[in-house]
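Note that one protein chain of the assembly has been removed; the remaining protein chains are unaltered in position.
Labels A and B are assigned to the chains in the order they are written; within every chain, residues are numbered from 1.
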Amino acid sequence: MNEELRAIWQSFFNWVMGIGPRPENEVIPPEPPPDLPFTQRPNDKYTRFHEATLKERYTQWLEIHGLHLFSALYAGLSVLTCVVIVALLLATVAELPPFGHEGNPANNEVIRRYVERGGNETGAQNIVAGLILDYRAFDTFGESAVLFTAAVSVLMILGASRRGKTDDGESPHTESAGRNFLQRGPPAMSLHTFRRDDAILRGVATLSIPAILMMGCVVVINGHLSPGGGFSGGAILSTALILAANAYGFGRVHDFFSERTFIVSSSTALMIYAMSKGYSFFTGANHIHSIIPKGTIGDILSGGLILPLNICVGLIVAGTLYGFYALFSEGDI
Amino acid sequence: MNESIGMFAYNIPFASIFLMMISAIITPLLPDKNRIPEKLSCVMIGIVGVLSAYLLYALTAGGQSLSFNFMMGHFPAPWGNELRAGPLEAVLSLVFCAAMLLSLTGNLSSTAEDIAPKRRNIFCVLVNLLTASLLALTYTNDLFTAYVFIEINTIAACAIVAVKESPETVRAALRYLIMSLVGSGLVMIAICLLYDLTGHLLMQDMSRAIHGLVASKSYIMPLTVSLALITAGLAIKSALYPFASWLPDAHGSSTNASSAILSGLVLKGHIFTIIKIFHRVYGLDVIHLLRMDTVIFILGLVAMIMGSVHALRQTNVKRMIAWSSVAQVGYIFLGVGLNTTAGIAAACLHIIVHACVKPMLFTAAGGLSNAAGHKKGLHALMGTFYVNIWAGLGLIAGAFSMMGIPGFAGFASKLSLTLASFGHSTVVWALSALAASSVLNALYYVPAVIVVLTHNKDAQKNFTAHAPTMSYKVSMCIFLALNFYLGLFCMPLLRLITRGVSVL
Partner (left out) sequence: MLEKLLLNHYEAAAVILSGIGLTNLLLQRNLIKKIIGLNIMDTAVYLFLAAKGYVAGRAAPILIPDGAGGWITSSSVYVNPIPAGLVLTGIVVSVSVTAFALALTLKLYESYGTLNIDEALMKMTQEQEQLEARIDEAQEEAL
């Protein structure tokens, strides 16, 4: 009895560990040569079922079904999460203060001071410009820093590597992966082809680029008087640069706006921003009299630091957005 | 308040954020010869660290615990931005600067190997921005400023993962970025909801408005939802367990300096933001009323166990350490979930301990795998202790610390967590989870230590026998000293933190 039990246990143990006798009819294929790409490797893993331990069998099962099961589970869970979040938020929205109502909590003494005394305290006719560049200027400084961080990171990821490629051939990984998996079409970086004979585009660009540039400058310079400011004006300026690059080729833009210009202009503009705002924060916090005049509301030279700050921000934004475009389409500025 | 601490100390929070920002902005303009950018970053971080130490001294000299608000600009609290500094903020910024500096100097050689020369300049920019954003998150008293700096932190953190050029890091960085962006989206929605309910963005004004709402029992549901969203968003960013799937990829594949910075500091910045929001925006009583403390407590318990269970299954030493970070984040959230001053103080102590120990572990693991010819598998490290003794000592001290052996840093924080959980209704759960997690920690750290200490004649022939550099040895020495200091003399620090929490 005991012996039998032990035999059964032994065979079970062998089955679990995968060291049982091999059946007569099992075929063991020869090992594939190791340098075949994985897509062409013969699928030999699952023929030697009896030799596999329970753990290996589990991993095999997981390899076949796991990804499928996991994606189904993941999809179900994420839909569920989203439905729950939307339902919760809808219930929340229903309880929020009513839309457009005067007595809402947000219309409090904070707003009252911004509107009633904002003109005199910041010198800006545009209350929003006064708010973001004077009252809550630290947020806006952080926001410019976000743009700077992103510009630097994108330059790092897309810029340096591709230039490296032209210097010393392809990097080893792109050789193996890029070639194997990506055999149709040209590589992603040369999607942009410049055509010399596009007369319509060039004509339109010649006519409209000065107008766009002027529009951008007006929006930047009038930021404290009318809707607009550094960010929107800078975006308009960058479209002029992008249009020029498309009409006349990146080389022509590169003559006056290279990577070095981009870095120097962004860093310098942000530096001026940081220095002037730092001065303003320092004087404000220590109750020192600030030497910056506010000017009269409605004049072009008014609003204290708002005008120079808008110009700095405009430069940063114009350069960065054009830089993004050039890096994405050409891999270089 | 301005007079009692002196004008110099009063300006330190502002000056340290701006110094780091200016150093980040100026770095792209510098020539990238002679490692000038790296030297500049290290010097700047060092200066900010010294300034923070002075601020700490000024705030706590003579047994007092002062705190002050710093007006950013010409307009007072509900209208302008504000910074706020107290003993806790000063201690944390000191620790952040010290850990950042040591992570950089300790890994100088592996950074030089992993990062192309053209990218090293930008790496320094990103490190500076990361430090600036961590300092801003520590000091800010304005929820929207916190959001903006969280975004800087996110981009810079993902970029220092991708700075090492390999397909693996790009994938890890993308995964990290997408998870982080879900998190910041949730935080943004929550801030909008809170602004709509209170009409303020500064923390103490928000807090006053929220207490008014709770007292009049109005808008309880939107308040709960906003709290849940902001906690979930920041929990994703600080890798609380169910949301931690991105962490091992990002921390395991990046260069050693990045892993050390991400594990030791970036997670901590977000956790401290949660603590600040709980403490200063909602208030502990409201958190308890809305039951968020229980949720955090349970998630912390789960993270403590599951992080270690995942770490047990790793064969790559850096991924093992990364999963151990998930478990350690669980400890911190356990302390936060206790929702008492003692619990939060213990959580802050664990933030400090982990910010000192985890960079040491990553630096040590980097040194060991470098000695083993850049292999990261645990079995490949056999006998590497005898090649790079400093790295070996660092790994052993770090492992003992994570297990909670008395005399090492981790013991201090585990002890204070244990003490904090006494008298709390959940004491049994907390204690059993602490015990179980310590045992699990030992289960994967002890084998690692044994492997490293085992003599292996065959493999040692293949080892690249270049000795650790001077900067590596010095940084490791300071790491070890910090570890023992925290393990043996933590009580004054804990008292300091408790005072800091009480005026938070």
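Operating definition for what follows: contacts are C-beta pairs under 8 Å (C-beta built on N, C-alpha and C of every residue); 3 or more make two chains touch, one makes a residue touch a chain.
These numbers were taken from a predicted model, which means no experiment stands behind them.
K.L.:
Would you mind spotting which of B:Leu51, B:Val127 or B:Ile155 touches the chain that isn't drawn?
P.N.:
B:Ile155
K.L.:
Based on the whole complex, identify which of B:Leu174, B:Leu284, B:Leu312 or B:Val474 touches the chain you can't see.
P.N.:
B:Leu174
K.L.:
For subunit B, which positions touch the chain that isn't shown here?
P.N.:
Subunit B touches the missing chain through residues 144, 148, 151, 154-155, 158-159, 162, 167-168, 170-171, 173-175, 177-178, 181-182, 185, 188-189, 192, 195-196, 201.
K.L.:
Can you list, in ascending order, the subunit A residues touching the missing chain?
P.N.:
So the residues of subunit A touching the unseen chain are 34-35, 38, 67, 71, 75, 78-79, 81-83, 85-86, 89-96, 98-102, 104, 106-107, 110-112, 114-119, 125-128, 131-132, 136, 139-140, 143-144, 146-147, 149-151, 153-154, 157-158, 161, 173-174, 176-178, 180-182, 187-189, 225-227, 231, 297-298, 321, 324, 327-328.
In this text, only the chains that are shown with their structure count from here on.
K.L.:
Please compute the C-alpha centroid of subunit A, do the same for subunit B, then give the distance between them in whole Å.
P.N.:
Centre separation, subunit A to subunit B: 24 Å.
K.L.:
Which residues, counting only subunit A, touch subunit B once they are in their complex?
P.N.:
Residue positions touching the partner: 88-89, 91-92, 95-97, 104-111, 113-114, 121, 134-139, 141-143, 145-146, 148-150, 152-153, 155-157, 160-161, 163-164, 171, 173, 177, 263-264, 266-268, 270-271, 274-275, 278, 280-286, 290.
K.L.:
Which of the residues in subunit B come into contact with subunit A in the complex?
P.N.:
7, 10-11, 14, 18, 21-22, 24-26, 28-29, 70-75, 78-81, 116, 118-119, 122, 125-126, 129, 132, 136, 142, 144-145, 148-149, 151-152, 155-156, 158-159, 162-163, 165-167, 170, 189, 193, 195-200, 209, 219, 221-222, 225
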